[in-house]
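The following block contains the structure, expressed as structure tokens.
Missing here: one protein chain of the complex. Every other protein chain is in place.
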Amino acid sequence: MGKGSSGSGAGATERVFAALDGFRIEVPSWGFANTGTRFGKFSQAGAATSLEEKFEDAGQVNKLTGASPSVALHVLWDLPNGKGDVPELKRLEKKYGVKSGAVNPNLFQAQEYKYGSIANPSAEIRKHAVAHLLDSVEIGKALGNKDVSIWLADGSNYPGTQSMLKRIEWLEEALGETHAALGPKQRMLVEYKPFEPAFYHTDIADWGMALNLARKAGPKAKVLVDTGHHLPGCNIEQIVTWLLHLNALGGFHFNDRKFADDDLTLGSIDPYQLFRIFHEILVSDSPAVKGIAYMIDQSHNLKGKMEAMVQSVMTAQELFAKAALVDQAKLAKLQQSCSLVDAEEVFRGAFWTDVRPMVKEWREAHKLPSEPLEALKKGGYMEKINKERGAKNANSGSSYA
Amino acid sequence: MGKGSSGSGAGATERVFAALDGFRIEVPSWGFANTGTRFGKFSQAGAATSLEEKFEDAGQVNKLTGASPSVALHVLWDLPNGKGDVPELKRLEKKYGVKSGAVNPNLFQAQEYKYGSIANPSAEIRKHAVAHLLDSVEIGKALGNKDVSIWLADGSNYPGTQSMLKRIEWLEEALGETHAALGPKQRMLVEYKPFEPAFYHTDIADWGMALNLARKAGPKAKVLVDTGHHLPGCNIEQIVTWLLHLNALGGFHFNDRKFADDDLTLGSIDPYQLFRIFHEILVSDSPAVKGIAYMIDQSHNLKGKMEAMVQSVMTAQELFAKAALVDQAKLAKLQQSCSLVDAEEVFRGAFWTDVRPMVKEWREAHKLPSEPLEALKKGGYMEKINKERGAKNANSGSSYA
Amino acid sequence: MGKGSSGSGAGATERVFAALDGFRIEVPSWGFANTGTRFGKFSQAGAATSLEEKFEDAGQVNKLTGASPSVALHVLWDLPNGKGDVPELKRLEKKYGVKSGAVNPNLFQAQEYKYGSIANPSAEIRKHAVAHLLDSVEIGKALGNKDVSIWLADGSNYPGTQSMLKRIEWLEEALGETHAALGPKQRMLVEYKPFEPAFYHTDIADWGMALNLARKAGPKAKVLVDTGHHLPGCNIEQIVTWLLHLNALGGFHFNDRKFADDDLTLGSIDPYQLFRIFHEILVSDSPAVKGIAYMIDQSHNLKGKMEAMVQSVMTAQELFAKAALVDQAKLAKLQQSCSLVDAEEVFRGAFWTDVRPMVKEWREAHKLPSEPLEALKKGGYMEKINKERGAKNANSGSSYA
Partner (left out) sequence: MGKGSSGSGAGATERVFAALDGFRIEVPSWGFANTGTRFGKFSQAGAATSLEEKFEDAGQVNKLTGASPSVALHVLWDLPNGKGDVPELKRLEKKYGVKSGAVNPNLFQAQEYKYGSIANPSAEIRKHAVAHLLDSVEIGKALGNKDVSIWLADGSNYPGTQSMLKRIEWLEEALGETHAALGPKQRMLVEYKPFEPAFYHTDIADWGMALNLARKAGPKAKVLVDTGHHLPGCNIEQIVTWLLHLNALGGFHFNDRKFADDDLTLGSIDPYQLFRIFHEILVSDSPAVKGIAYMIDQSHNLKGKMEAMVQSVMTAQELFAKAALVDQAKLAKLQQSCSLVDAEEVFRGAFWTDVRPMVKEWREAHKLPSEPLEALKKGGYMEKINKERGAKNANSGSSYA
């Protein structure tokens, strides 16, 4: 490491502060509810089981971190009455000081979607699925032009059992129809995933497919990158670079993984990778940058819900801060001259820098708890919800809602 | 392909008949019940929801194929009263003409196993888990010295959160205790799996770990290979060869996969691989060969339960028959002389041979339906169970039991 | 398997004959030369070391199979004098009865390409690399409007050492310039590869990147799919379906793999996958189908060069014939009704059908040796080249040329 390694300069704190000032990350309502794997679900006493509890939790996370002012919604679980639930949502927004975020339709849980939703061979089921998408668009409008964030479980489990080709056409049709209904400021985010729950082919399997579908649908359709939705070895930051270059990046679902779509807390397995993703965003001058929706999408099977969420927001901030420490001008020169070792040291010098003290300063400067996790543990909130919600969770069934 | 390619010789049918005469594959009771992924479970009208229905289904599969005379049991789901359910099991065995098979403890579903069962840091929980293993051993004895087949979900999700080392010692202790309780003819099968539901470390992650634990436990402990439980690219047939060489192979859980532990029907993604596994068994002179327990372990989310099971037994028979067609003497010579292309053509010449007509002949010779899948569809059994069980399944919850 | 399983019908032979009549696969000149891994290269006595020997070998393969009438060329190794070598090539075409095929530039071997060719930060090196591409276009024109098939090794080995973003722009520039030089009937094929020889990022890493670059370059640019160039688990046939749907598929480099880009002979590891790829082509009505260039691209480290090539052409024919046996109308109905098991049986029933006798008939009908591999071994050609070329190869160095 050279003595002039990144992060040690006078402007380091300023850069970190500026980066943190501009960084907000949305939490998912379902991140506060009990979740599990196909082998079972472990209940937590304090898990949220109502929309109000989810907002209460999200509000608490934001109070502690100051960086998560919105909550992604899941239509099926959070708005069982569709648009009819919007007034209640607005009440909760006010009460808990966090806004509604992206609207997530659910096209995978109903029995009719066994063989697919908008890519189902049955025209009737496709119509039904599109109706749900259109409802989601309307909910988004009612909530104030929110993004509609589409993840499809559609696919097939065995070679030859479905026509991959026809399903592409059905997808194009449904997404086109949905795009047509979007309000002037709404966007449609198209997510991709290589496998699970479909185990042979997934209709939107990679960023290339998502991008082509988004383009076909229209200019308000963008691609959503879930960091857990890639094959082993995939260079995700390169995909991010491409999507920025093509002005087609809409947002992220952050989580981490070692094997499949493990949905672990972000940065817990490969923190260097998330640092690299943030770096690609910070060096980009794509118009897409300002529209990026940063969202957490994790499944806290074992970690405490509240702890996991606060920890995740903190980790995201810290890795973003590290990325902000990269001396971009110096790096660009070293990249241009192919000074590999020097370039690498400048780059990862920022990663090695312990930014926790700087992030702590930033929190203090914003009248936030300097140690949000500590504050959470000492603040009594977890005891409160464990007590209040314990009985309900003891009898909880297995639904994700 | 040389003109003398495998399978065309006079002895081909004889070899196939002999192979099929000696090939039996156990079906799992849970293969007839509704299953799903973490994203939901799709109910089937005809899915079994009671032990009797599972035996009825298994009996039907065996009637059609003549090759699946036993049913693997799942203690928690099938014997909620433990040994107390044995008399009922014996009644079902008689009534439906299929025997009880391997006894599968369940150490992953109860809330207390959130952080592990026999590798849990809590001594109390470990004790509880061992008690379940010992109960399973007793059930096995009561059923006639059945194998106890152990799969553990134990592991951790985040680096540093558990001591991998201590957990090894706890495993050794628990498996040793279980081994000590085995009857003289009982065996303990130790299964391994690289990930899921644990997403950072799984306590028994590969065959090396399973083997060391089995050896430590005692001579009646053997390794069980689940074909879906390997990292991408793993050469499973080589592991089989090693386990045979070390006289440590106890049995198989067959299924197929493209990505993770997809639990698709066997041979549906990579049939050539299963052919190769069978070949390694057929060329082996290990004493372990005669003790191999062939079992199906699949999750039929989308395929019809009965169809999937009959199809699986048929596919296993066909691939076993293909492996039996390999001209071993000729192959050995070509391997010795490193005649790669010739060796490969002899080897895969058997795979290319269409054995379906021979297997059909074998069935007819044994008074079995020549086309089991056709017979299933025309025989009225599926209509019957769909009708009888439909109402129950319409209201089914999400338990795997 | 139902009794009406695919392939047994009256029209089976006709379908296979028609399929084979339309199927031609190009062999690569470098497939006859000594190759190896980074750990060393094993010489073969009969390996080709001159362009004439490569044409002689290719001519022999085509004589035996009747299905490989063209030879892919490698500019650096085969045309050291660029366009100046075209007259010699025309002489060889006439002499050995095989045509020149795709023109493959080489942008990875020269020392100056250490940090990239057309994506190199140095404008001078980029210019030099583009010049080689333009030369290749000219060679293609001189040979009769041949495809220029571009594979780039460009990438980086360590995070942060190169600007992935700038390199995209440099690629776009260079490919645009090359496209502009194409003759009216020429095409530019853009290949992708996830890794090797670059081990952190490869500039054209997947089909999405290749497609975007091709589109940016112009309408004569198409994507080339090398079956070995995908991450573990990737569903290649789905990518093929997408590229056909988008009218963007230009051709294939066939080979097989278990781990990385192993460059094994096609169909040797996962023959079912290649069958599925062929099926997607056969069911497609994309205008791209008629332009698909089928090419072999393998590295025969251990198998005999001539044997491996003849075997590969035969395997490609057999798997193509199997795919032609799929009863498409029946399958489409079963896919539409989501009759999974029936659809799968129709689909893979074709795969299980032993087409070797039909392919043999086709050969006989075309006055070709009915058993090309046998004919090769008995025909004396291998003895001849081993003898003629043995001395040269004994002293061969380690160049790939």
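Note that the chains are named A, B and C in the order they appear, and that numbering of residues resets to 1 at the start of each chain.
In this section, contacts are C-beta pairs under 8 Å (C-beta built on N, C-alpha and C of every residue); 3 or more make two chains touch, one makes a residue touch a chain.
Note that the structure is predicted; figures quoted are calculated from it, not measured.
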Hidden-chain contact residue, picked from the options C:153, C:274 or C:309: C:153
Among B:50, B:111, B:145 or B:337, the residue in touch with the chain that has been omitted: B:337
Touching residue (missing chain; options C:200, C:278 or C:294): C:200
Omitted-chain contact residue, chosen from A:88, A:135 or A:307: A:307
Sites on chain C contacted by the missing partner chain, in the whole complex: 35-40, 42-43, 108-109, 111, 114-115, 153, 156-159, 194-197, 199-200, 232, 257-260, 262-265, 268-269, 299, 301-303, 397-399
In chain B, positions touching the absent partner: 114-115, 121, 157-166, 168-169, 194-195, 200-202, 205-209, 211-212, 231-235, 237-239, 241-242, 244-246, 272, 276, 279-280, 283-284, 326, 331-332, 334-338, 340, 343-344, 346-348
On chain A, residues whose C-beta touches the chain left out of the figure: 1-3, 5, 232-233, 235, 258-259, 268-272, 302-304, 307-308, 311, 314, 318, 340-341, 344-345, 352-354, 356, 371, 373-374
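We take it that only the chains that are shown with their structure count from here on.
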Between chain A and chain B, centroid-to-centroid distance (C-alpha), Å: 38
Chain A and chain C: spacing of chain centres that average the CA atoms, whole Å: 39
Chain C: positions in contact with at least two other chains: 232-233, 235, 272, 340, 344
